[in-house]
Structures are given as structure tokens and as C-alpha cells.
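Omission of a single protein chain aside, the complex is shown with its protein chains in their original locations.
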Amino acid sequence: METSTIGAVRLPAAARRTTLRKLMRRKSSIAFLLTLPLITIIAALVLYPAFYSIHLATLNKSMEHFIGFGNFEFLFKRDTFWMVVRQSVVFAVSAVFFKALIGFCVAHFVHNIPAKGQRKWRGMLLVPWVIPPAMSTLAWLWLFDPSYSAFNWTLEHIGLARVSWLGDPNWARFAVILVNVWVGAPFFMIMYLAALKSVPEQLYEAAAIDGANWWQKLWYITLPMMRNVIAITALFSLIVTFANFDIVRILTSGGPVDQTHVFATWAFKVGIEGSDLPLGASISLFMFPILAIAAILILRDISRRGTEA
Amino acid sequence: MAARLGSIEGDRRKAMIWSYFFLVIFVVFFLTPPVYMLITSLKSNAEISAAVSPWWVMHPTLENYRELLTSSTYLTFFRNSAIVSVAVVLITMAVSIPAAFALSRMKFWGSATLATGVFLTYLIPETLLFIPLFKIFVFIDELTGIELVNHWWVLVILYPTLTVPFCTWLMIGYFSSIPRELDEAALIDGAGYLQILTKVFIPVALPGIIAATIFAFTVSWAQFLYPLAFITSADQLVLPVGIITTLVRGDVFTWGQIMTGALLGAAPPLIIYAFLMDYYIAGLTAGATKG
Partner (left out) sequence: MAATHFTRRRFLKTTAAASSVAVLGPYVRTAHAAGKLTVGFWDHWVPAANDALTAICNEWAAKEKVDLKIDYIPSQGQKNLLTIASEAQARAGHDILAMPNWWPADKAKQLEPVDDVMKALLAANGAVSPLIEYLGKSSGQWIAVPATPGSQIKGPCARIDLFKQHVGLDVTKMYPAGAPPDNTLAENWTWDTFLSAAEKCHKAGVPFGIGLGQTADSVDTMGALFHAYGAELVDAKGNITVNSDAVKQALDYMKKLVPLLPPDVFAWDDASNNKWLIAGKGALIMNPPSAWAVAKRDAPKVAEQLWTFPAPRGPKGRYNPFIPYFWGLWNFSKNKSAAKSLLLYISSRSAVEKMVAASQGYDIPSFANLHDFKTWAEEGPPKGTLYHYPPRPGQIVSMAAYPAPPKIGAQIYTQAIATKLVAKYTQGGQPMDKAIAWASSELEGFMRA
């Protein structure tokens, strides 16, 4: 009869069973206790405010009366609102697309150089992501400055015309997307690089022997093997980019003429600067359906990956 | 056959050369802003106004650094940022590690839902929450007299909402990848769950924990929206908001100082990154690809 020791006390089998059962029951309670702080933080500071914001969105400007969907009706009738919706979607989708593309390409380049040198290059390439976005956006603001832009100085030096980076609506939108891509692409690169490394080398060699060129290797080996990572990072980034505040706020404050406003910055302007908290809450809430869709897609992907693994 | 193999080698060499070429281009793209920050920070106001050559410093000066490092306002920002970030890291670790351990190892009722739920909360952005949170804090202030607005400790309460979900998720992924044999061996040796956590798990999962710590620190240090919305007194502000709101006076921008301030403000995350780069990267990728 095997005996197992629990706490260095040797017990007979029957006693062991009871103690084990007690341990099992204790396990649930221990587990619960261990996760209690987490649950408290999330419930109190994330879920409760989220529901409260729904309540807020149903109040009038001075927060004294209940007006149901009044704020939403009001928003639907405003041109600016629909412009912000369009801008937010375009901003998020194009930024994520370029981040993924650049991340993917650069990951390949790093992967192709000898392993010894990779660490150095990787280190340099991740810098944009490590610098706090608020600080680096200031640097970009200075680079785009109407009077002192270093880029314009260079352009003029090689004979081209100055660009109104932040004054022309289209260039301003470009600038905001550019800074967001600059900040985020390194993250994609790191993720993709790790995934690339996990693709077995033999697959490529076999394909090369079969006469595949680089494009075929990419399409038939790399992409399928990396499909999950690509999907998850893209969706993750879509959510984070969609809710972005810092870059637009510092670079353009939503200008010129509200043409670079995204949900977060417009909610801030209307809600806090415009002293209309309920309206600001309504605007913020609009992010939620889109985020929810992205979240469902991610969840589906995770569970799929879970079952595959 | 030999020829084919030879061309594979040739292909690889070509790929490598092209890779270096493009890598240089991308490195230039990625590093231009920080380098420009450095260049501008070494210029005096007169030289910036003259705008002779933005990309080069004619008369380098450390004046901006000296002014900022002796400015009590700036040092206050630095101090506040440091206190807040360290506090948040400690809180995050204290909450996330046990929770991740419980969720990855101890299958109890609701653990799967909770794990997914943790991940989902990361998707509720701060830009959605800051308005109701503001109102809630005001309400608490009216009820209990505890001032929650305009003090740096508000941030210590708020930042964990940003760091805990992701760190927990990161570490769930990491802990899950640690072979169960280790636990079982420890269990057989008579260890309780707590001992398993402290004596087996944490040492093995240290890289993941370090990565999560770095993440929590970096996120706290870089936070912009919450301090902007909740703090207005200069002596309570943290770096990102402080630089923008106090180094810019009225309608006069002193770009030399602003760039210096931004660079110094970006220094702690950069330094940590430089020393702990491998942990940082390992943690990120492990969490994502294994989770």
C-alpha cells in the first residue's frame, strides 16, 4: 500500500482520501482567493464604469434629467459625428494594415541575417515602441512644424515644395497614421519574428529543392503557419489603435477643422472641454460595438488555436 | 543536385544582402525621431530660431539639460512618475501572479470564463472609461470626503486596470507552458500549492515575470490620458502630461527644452529596455504565441 506524505506526516489510505478531498475543496477557495484582487479591480474599475457610462449616456447635459436615447439621436444627426466615425475606421484599418505589412517585411529581413547580428538590429528596431508615445509624438510634432519642419527643410533643399503636414486635411490624416504606424510596427515585427522562427527550416529547404521561388514559399509555407499570429496581433492592434488618444491629441488635436478626430479625442473635446459629459460618454460608447466584434473574432481564434494545439 | 544546393546558398546570400539594405532604411525610419530629439536638445533657442540646419548642431550646448535637471517642477514630474510607476508595478505583480497561477494551474469552476473575461477587459479602452470614472470619483469625494481627483495616487488606483489584465494574460500563457511534471514532482514531495508557487513556479517563470514587470512599468510611465483628465496641479502631474503642459508657456514653445524633457522622460523605459531587452522580447512573444 503506497503511502503519500502530506506535510511530512504519513497517513493511512482512508485518512489520505479525506485529506485529499479537503485539499480539493481548499483548492477552489484558494484559487478564488488568489483571483479575488483581480476580480475586484476589474469589477470596480472597469466593468462598473463601463456600465455607468451607459447610464451617463442617457442623461442630459447638466446630468439632471433622463433623456433616453436623446444623446444618440443628436449624434446621428450631426455631420461631424459621421465624419469622426469614418475617420476612426479608416485610421484604425489603414494603420493596422501598414503596421502588419511593415512588421512582416522587417521580420523577414531580420530573420534573413545571421543569428549573431539579429539581436543588435532587433534592439534598434524596437525603439519606437519602447519610447512613451506621448514623447515621441512631440518629436514628430516638431518634425512637422509649419515653420521649422526639418522635413520641409530637406524637401526644399532638394528642390521640392514644402508640405503642409498638419495643415492640409489629407496630409494631416497621413501624418497621424504615419506616427501610429511608426510606434506600432516594431511590435508586429517582434511578434512575427518569433513566429517565423518557429517555422521549421526543413519546410523551406524542401520547397527550395522542389523549385519554389520566394513568393511561393511565402504564400504556401510562411503565411499558413503564421496565420494565427497574424490574425491575433492584427485584431489586438485594431482594438488598441481604434481607441487611440495620445497621438491625435498631441499631433493635431483633431484638426484641421475636426478632420483628424477619432472617437477618443472627440469624446474628450465634447465631453470634458465642452462640459457635456453625457454626450462625451455617448461618443465613447460608439467604440464598443466595433470593439466587441473584434473581440468575438479574437476569441474564436483563440479557442480554435486552443483546440488545434 | 549540387548546383541546386549551390543556388540555395546563393539565394540566401542575395536575401541577406537585400535584407541588410532594407534594414538600414527601416532603422533610419525608426530612429530618426529619437535622434532628432537628441539633436534638438543640444541646441540653444537662438540656434533653433535661426533654423540654419535642423539636422546638425552647430554649437552644442548642455544648457537645456542643465535647466531641466535643476528645475524643481521637472524633477517633481520625474519623482511622481517614478513613484506611481513603481507602486503600480508592485500592485500589478501582487495581483497578477497569484491570479495567473490560479487560472493556469488550478482548474476551478468558472476559471475558463474568468481567463477569457480577463482578456476581454483589456479590450475596454481607457478612452471609454475615463468619463464615468471621473464622475464616480467625484461622487466618492462627495460621499466620503476622500479626494480622488487631482492627486497622484489616483493614478496608482487607475493604472492597474491597464496593466493587470494584460500581465495576467501574459503570465497565464507563460505558466501554462511550464510542464506540469514540475508541479507533480513538487506535490509528490509534499509541497502545498503556495509552496509550489513560490519555490517552483516563480523561479522558472522569472523571465515571464520580468517581462510583465517591464510591460507594467512602461505602460504606467507612458500613460497620458488619465493624468491629463484627472490631474491639474503641477506638483501632482507626471512626466508625459507635465512636459506638454508646463514646458509650453502661453504661445511660446521652447523646443530645445521640450525635446530635452521628452528625451529625459523617455530615458527610463529606454534604459530598462536596453538592459533587459531579451526578457522584454521573450515575454512579449511567449505570451502571445503560447497563450
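Going by the order they are written in, the chains are A and B; count residues from 1 in each one.
Methods note: a contact is a pair of C-beta atoms (placed from the backbone, for glycine too) under 8 Å apart; a residue touches a chain by one contact, two chains touch by 3 or more.
All values derive from a computational prediction rather than experimental measurement.
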item	value
Omitted chain's touching partners, listed by label	A, B
Contact partner of the left-out chain, one of B:L68, B:I209 or B:L228	B:L228
Selected residue (touches chain absent from view) among B:L133, B:I244, B:L264 or B:A282	B:I244
Of A:P146, A:P200 or A:P224, the one touching the omitted chain in the full complex	A:P146
Touch criterion as defined above, residue of B:N45, B:T61, B:S176 or B:Q195 at the omitted chain	B:N45
Contact footprint on subunit B, counting only the chain that is left out	45-46, 48-51, 134-135, 137-138, 141-142, 147, 149-150, 228-230, 232-235, 244-246, 248-253
Touching residues on subunit A - with respect to the absent chain	60-62, 74, 77-80, 145-148, 164-169, 172, 252-258, 272-277
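Following the convention adopted for this analysis, only the chains that are shown with their structure count from here on.
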item	value
Subunit A and subunit B, separation of their C-alpha mean positions in angstrom	14
Subunit A-facing residues of subunit B, complex	4, 8, 11-12, 15-16, 18-20, 22-23, 26-27, 29-34, 36-37, 40, 48, 51, 53-55, 94-96, 98-99, 101-103, 106, 108-109, 111, 114, 116-121, 123-129, 131-136, 157-158, 160-161, 164-165, 168, 188, 190, 192-194, 218, 221-222, 224-225, 228-229, 239-241, 243-244, 255, 258-259, 262-263, 265-266, 269-270, 273-274, 277-278, 281, 284-285, 288-289, 291
Subunit A to subunit B touching residues, read off their complex	4-8, 27-28, 30-32, 34-35, 37-39, 41-42, 45-50, 52-53, 56, 102, 105-106, 108-110, 112-114, 119, 121-128, 130-136, 138-140, 142-143, 147-148, 150, 153-154, 182, 185-187, 190-191, 193-195, 198, 205, 208-209, 214, 229, 232-233, 239-240, 242-243, 245-246, 249-250, 263-264, 267-268, 271-272, 277, 280-281, 284-285, 287-288, 291, 294-295, 298-299, 302
